[in-house]
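Complex shown without one protein chain; remaining protein chains in place.
Letters are used for the chains, namely A, B and C, taken in the order the chains are written, and counting of residues starts over at 1 for each.
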């Protein structure tokens, strides 16, 4: 499996994601970041759906977003998602969201691995290989 | 347990529920209707959370909404939810959404009862008593 | 401009679109249908964003969804959106949502055209050409 520490996805802003200011509502950026993480896993040949089925639930324990410029309805956005650190307890990602060359937002998240009962467990080894998760 | 075939709830429109037209996005009305159903159960002394824990999942199999006038951010809305029909296979509700005396929207839903594997099961008897569900 | 009365789009179910039943929450189907309408316009060389900028707001006045089988997280869905009727006052669409060959849901919406003040106006002629909207 090739290391894939970073990936870009493209998607279009949906009408339902805007608010009455005419911008994307700020909560949706966390939904975008989640899409980035899922596709980064897929690029490594892993499926988050399978991961959950095996009892490894990745929960967000911290998230930060810095909003530089508003995204708007129908914008074609490009999100770069990068794994910045993986330990036995945590997986850190960073995100950069662009419209063309304009940086609209940046963020970081920290994930922990829990079981179905919500108990913290070790991040499985196959997610800890170089460039993984 | 008293029959409670109808109930009214009041709630305020959240900013995140608006879209760039300046109105509540039309998909949110189904979320409101769901809140009405949950509170109608609660008024009967039933909790949908407990129902699910017991393996009775109520899934929406049909929904219709007629939008008469737009709801807006910060509006105080009043939703009347009514059970219109309960059979062994289906529970029907109707909804009327008001801002003051103005009727903003109306709708109907049909629910079926399934188990955790998604298999259809009979609507449990305690939901089929007069005025129930 | 070629008539394009029908279009198919493909998209993946996002994690945030699921609910604790493990299925896509039923309100999201209306968001999917909206995506279908937008892409049907685009296939005709029209942009809903431009339409709004010109003062033509298309609002949903009626929506119906029939849910046959649940969509799940990470499913690759295919949505067929069709214009079924266009008059001076209304645009009707129908929808069929598939996962592979399985029909998961069907629906219909009726749109009206309003101005920025929410007053009903005629559906513009360029949306009323054969196969349009």
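What to note about this one:
One rule holds for everything that comes next: a residue touches a chain if its C-beta (ideal position, glycine included) is under 8 Å from a C-beta of that chain, and two chains touch if they have at least 3 such contacts.
Since the structure is predicted, the reported quantities are computational estimates derived from the model, not experimental observations.
What subunit A contributes to its contact with the hidden chain is residues 20-21, 23, 26-28, 30-31, 34, 52, 57, 59-68, 70, 118. Although one chain is not drawn, its touching partners on subunit B can still be listed: residues 14-16, 31, 34-35, 38, 47-49, 73-74.
What subunit C contributes to its contact with the hidden chain is residues 15-16, 18-23, 25, 27, 73.
We take it that only the chains that are shown with their structure count from here on.
Ranking every chain by how far its Cα centroid lies from the centroid of subunit A, the top place goes to B.
In terms of their C-alpha centroids, the spacing between subunit A and subunit B amounts to 33 Å. Measuring from the averaged C-alpha position of subunit B to that of subunit C gives a distance of 23 Å.
Mean C-alpha position of subunit A lies 27 Å from that of subunit C.
With touch defined as above, residues shared between interfaces to two or more other chains in subunit C number as follows: 31, 34.
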